[in-house]
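What follows is part of the complex, with its chains left where they were.
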Amino acid sequence: MSRLAGRQFLNIPGPTNIPDRILQAMHRPALDFMTPEFWEIQVECRDNLKKVMKTDGEVMIYASSGHGSWEAAMTNICSPGDTVLMCETGRFSESWADMCKAFGLTVEVLANPWDRATDPNRVEERLRADTAGTIKAVAVVHNETSTGMTHDVAGIGAAIRAAGHPALLIVDTISSLASMDFRMDEWGVDVAVAGSQKGLMLPVGLGISAASEKALEATRTAKLPRKYYDWNEIKTGDHGRLRFAGTAPSHLFFAMREGLRLLLEEGLDNVFARHARLAEATRRAVRAWGRGNGPTLFGKDEAALSNSVTAVQMPAGFDANAFRGKVLSETNVALGGGLSRLNGKVFRIGHLGDLNEPMILGCLATVELQLKRQGIPHGAGGVDAAIEYLAGSLAAS
Amino acid sequence: MSRLAGRQFLNIPGPTNIPDRILQAMHRPALDFMTPEFWEIQVECRDNLKKVMKTDGEVMIYASSGHGSWEAAMTNICSPGDTVLMCETGRFSESWADMCKAFGLTVEVLANPWDRATDPNRVEERLRADTAGTIKAVAVVHNETSTGMTHDVAGIGAAIRAAGHPALLIVDTISSLASMDFRMDEWGVDVAVAGSQKGLMLPVGLGISAASEKALEATRTAKLPRKYYDWNEIKTGDHGRLRFAGTAPSHLFFAMREGLRLLLEEGLDNVFARHARLAEATRRAVRAWGRGNGPTLFGKDEAALSNSVTAVQMPAGFDANAFRGKVLSETNVALGGGLSRLNGKVFRIGHLGDLNEPMILGCLATVELQLKRQGIPHGAGGVDAAIEYLAGSLAAS
C-alpha cells in the first residue's frame, strides 16, 4: 500500500495528541538527574500536578503506566485479605479488581450496568450495612474509558462521609484528569490514580499517585509488600523533592513540565470547558446519526456521558471493528474499539487532550463519510448538528 | 489570551504542512558538506526532483525563496532589453513582471481576466505576429496562487511550437509542482521555476530551477549579470554533483531528501489524484454555500480551477479579512487572504501538500461554522456535499 498522506487523526481515548512543545521538550540530551537542574524540574512538576489534581496531599510519580499506579494505590494502603468495594463501571473496574485479587485482596463488586452511572446512594447503603467495618476502601473509576460514562466521585465521597464509614476512597482518574474537573481534597478522595498519556498529553510512561493524610497514615499499617511503589520511599523528603526508585525518568519529566505549563497557560477552567464543548458536539452528531436507525450513544444516563470519550453503539448487524478498520486504513482516523463484552459492538471517539474544533469536526465528518461509504444506516445531519452547536458555544476570541 | 489548544490547521496556500518525517530529518547536527555523505544526499535530491518535474534537463538548487528562482530564470537566459511575453494570471504574474523590469527587460503583458485561464490561442496569435522575433521568452505561472486558476502550460507549449517561434517557455511551478501533474519535457517547457515550501512539503528556503538543453544553450549569449544563480557554475559537473555558491544549505537538503522520498512512496499519480479529490470536495462545499447568496468560487473557468488552492469570493458587503481573522483566532484554522486587487474580497483555502480527508473536512466544517457564527449568508450543506463527494471518490484501501 502506498503512503497514507497527512497527519493521522488520533481519536482513540489515549494516548492522546502530544503538542509540539512537549515533543520539543523531550528532544534533548540526557542529564545527570542528581543536579539542581533536574531537581527544579521535578519540583515544578509535582507542584503543578497538585494544582491540576486540586490537592494539598502528597503526589508521587513513577516510571510506570497507569496500571502501576493502581498497584501503588492498593499496596500502599491495604493488607492481605482487606476488602475493597469496587464500583462496577466497565472494563477498567474489572481489570482493577483482577489486580486487587492478584494481591490477595477481597473484592466486593458493587454491580452496576455499564451504560449507567454508579449511584452514590448504593455506596452509602452498602457502607451503612458494613457495621463490622470490613471494607477497607471504596474504589471507583472516575471516567470509565471503556463505556464513556463518568461516575460521581463527589457524590461517592459524600456517601462515605454520610455513612460515617472509615473506608478510604480510591479514584482512578486516568482518563478524567486534566480533561474534566477533579477536586481531590474537596471531594474527599484519599488516593487518586493517574497516568501521563491522556489529559496530561504526554507519552505513556509516568504513573502518578496522590495521597491524602489519611492515606499516608494508612501506609503505616498496610502490610502488602512494596518497594518500587512505596510512597514512604518516594514522597517529598526534607530536601523538598521526590526520591525515585533508581534513575529518575528524566525525559518524561521534561515532557511533563511542558505539558503542565500548557494546561496552566490555557487555564484549567478553559480546558474543562473546551472538553465539554467538543464532547457535546460529538454527542449531537451521534444523536443525529442515531435518528436513522444508525449508531447511538452507548450510555443511557445523559448526565453522566463523558467529556473525554464517547462510546458509540453500532446498529445491530454491523461490526464496529470492521467499521473502524476502514476509517483508519482509508481515511487515517484512529478510533477506539470496544473492550471486553463491548468488543465489536461499540466504537469509541476520544475527544480528550490537545484537541480543538477543526480536529473534532474533521473526525466527525470522516465518521459520517464512512457511514455513508460503508452503507451503514444513519440519520443525516450529524456533522451539521455539531457545527450548529459549536457555532453557538465556542468562546469568543 | 489563553493558549489556543490543538494543532493549527494550516490551510494557506503555502508554506504547507511539513510531515513529521521531514522535521525529524532536519533535527540533526550540521555536517561537512564536502563529504561523500552529503554528496549522496544532494545527488538523490537532484535525481528525484527530475522525476517529480518529469525532465531530463538540468536541475539547479539554491538557498533562496521561489522569487530567487524567478530571478535565476531571467538572468540566465536573457540580456538587457530582451522582451518577455508575460501571460497575465494574477498577483504573481504582476510580481514576476516587476522583477523582469528591475532587470531591464521589456515586459509585454498578455492581458487576461484573473478569473479566467489564459487561452493558448492568444499566445500563438501573438507569437505569429512577432515576425521580427523580438520575444525572447514566454512566461506563465502554471498555477496562480492568488486566484486559484491553473493555466494550460501544455497548450501554451504547443502554441509556441505551432507558431514556429523560437521563444523559450518559462513556467512558474511554485504552487503546482508535486500537487498537480507537470510534464516539463513533454510539454516543451524550457525553464521551470520552483520552491520548496508547497507541494514539496518543505520549509521555505530552497529555490529550484530546471532547464532544457535550449535554455542552457541560451545562457551562452545571455548578458544579464549573475553569479549566485549562475547555472553554469551550479549545474552538475563532471563529478556528477551540483556546486553551490558558498556553503550548501545542508539542513534543507536533509529535509528535501525525505520529502521527495515521501512523494515517491505515495506515488506521484496518487498524490495528484488526492489533490484533485480534496480540491473537488472543497469546490462542492463552496458551491453549496454560494447557493444561498453566500461565498462563491472566484474562478469562472470551471475546468481551470486549481487543485492546490481555491479562491473564494465573499458576498458583497462582507470583508474577507475580518472573516479570516476570526476563523484563525477563535477556531485555529489559517486561511489565505486576497492579494493585490483581491485583498478583502476573497479568502483562499490551500489544499496542497500533506493533506488528507479529515484535514480538509475539518477545515471546511470550521469555515461553515464561522459563516454561521459570523452571520454571513450562505447556503446549507457545504460540508455535507464535501462528505458525499469524498464518500464516493476516495481510493479503496
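All chains are identified by letter, namely A and B, in their written order; residue positions are counted from 1 within each chain.
Assume contacts are C-beta pairs under 8 Å (C-beta built on N, C-alpha and C of every residue); 3 or more make two chains touch, one makes a residue touch a chain.
The structure presented is a predicted model; accordingly, all values stated were derived computationally and were not measured.
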Message: For a quick check: 2 copies are placed, so what copy number does the complete complex reach in this file?
response: 4
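Operating definition for what follows: only the chains that are shown with their structure count from here on.
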Query: What whole-Å value do you get for the distance between subunit A and subunit B if each is reduced to the mean of its CA atoms?
result: 45
- line: Per the touch rule above, subunit B residues touching subunit A in the complex are 1-7, 9, 17, 19-20, 27, 262, 265-267, 270-271, 274, 326, 329-333, 354-359, 361-366, 368-370, 372-373, 380-381, 383-384, 386-388, 390-392, 394-397
